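This report concerns only the one structure given below.
Yeah, one chain of the complex is gone here, protein chain that is, but the others are all in their spots.
And now, chain A:
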Amino acid sequence: MSSPLRGDGGAELLFNGVKKHHVTLPSQSEPWDMKQLLVWIQRNLLKERPELFVQGDSVRPGILVLINDADWELMGELDYQLQDQDNVVFISTLHGG
């Protein structure tokens, strides 16, 4: 299953400055959910300072997560099950005024 990922607003600084990542997640028996995606991102994409991106199971407060342009809070947050080609964006709202 593949998904376009994007980091913005400063979040990309933790991914070597690369904003867009088109990721292909290894197939597994159950559908991928956001919680697993975060773990996967932490292991495979995050280049430095994981505590600035993830906190516990979720993202650090101040990071806005959009799934197909909608706030993930409306989609079930960590429990949302990813579908093929879902567009996920992480925007840091802490940086910049």
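Definition applied: a contact is a pair of C-beta atoms (placed from the backbone, for glycine too) under 8 Å apart; a residue touches a chain by one contact, two chains touch by 3 or more; residues count from 1.
The rule is short, and it goes like this: contacts and distances are computed from a predicted model.
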The complex's invisible chain, by UniProt name, from "Beta-adaptin-like protein", "Cytoplasmic tRNA 2-thiolation protein 2", "U3 small nucleolar RNA-associated protein 4 homolog" or "ATPK synthase": "Cytoplasmic tRNA 2-thiolation protein 2"
Selected residue (touches chain absent from view) among A:23, A:66 or A:82: A:66
Option touching the unshown chain, where A:13, A:54 or A:78 are the choices: A:13
On chain A, residues whose C-beta touches the chain left out of the figure: 8-10, 12-13, 49, 52, 61-62, 64, 66, 68-71, 73-75, 89, 91, 93-97
